[in-house]
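A protein chain is absent from this complex, but the other protein chains hold their places.
== chain A ==
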Amino acid sequence: MKRTHKLLILMFSFVLFSCGNDKKNNQVDYSSKKTLVKKEVQKEKPKEAPEVKKEATANIDLSNKGIGPVKSIDISGAIDQKLADEGKELFKNKCSACHRTNRKFIGPNPTGVFDRRSPEWVMNMIVNPEEMLQKDPIAKALLIEFNGSPMANQNVSEQEARAIVEFFRTLK
């Protein structure tokens, strides 16, 4: 099973590569090539892609705390509005270029994120994105879902990430 996957991926890449080469070497009918690629993708989909590709954002996993310095956070209490306001300002300055609270943008929409992720996971994703993208299965799947656009390290401290979490709690 695994082997066929690899083979398929390989084949898929070959198609992509040859497409690229053709484009470079001579003027070819671009639209017809495109259809060819599409066909391959469709063939593959039912076998491999769906679990990762479609459900990365939707996939609910509250037990995964991610990889990084944040081990345990309690967000069951009442919302600390002052902290949430700090988080809002931080979000505007450090995150909003890629995350919007009303829609999927460069990255996922943070509204309702704690229905899908643990707060520890969210904080580790903010403060330790490189390692998360390398090792954490959800982060890896998200990277693929979001076209290889990596979560940027914005040098946010743990304390600041906590404030951002509080802001996310206010989003409805």
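Operating definition for what follows: a residue touches a chain if its C-beta (ideal position, glycine included) is under 8 Å from a C-beta of that chain, and two chains touch if they have at least 3 such contacts; residues count from 1.
Quick note on the criterion: contacts and distances are computed from a predicted model.
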*For the complex's missing chain, which UniProt name, "ATP-binding cassette domain-containing protein", "Nitrous oxide reductase apoprotein", "Aminomethyltransferase" or "Circularly permuted type 2 ATP-grasp protein"?*
"Nitrous oxide reductase apoprotein"
_Which residue of A:L62, A:I79 or A:I106 touches the chain not shown here_ = A:I106
*Among A:Q81, A:Q134 or A:S149, single out the residue that touches the unshown chain.*
A:S149
*Spell out, residue by residue, where the missing chain touches chain A.*
92-94, 96-98, 105-106, 147-150, 152-156
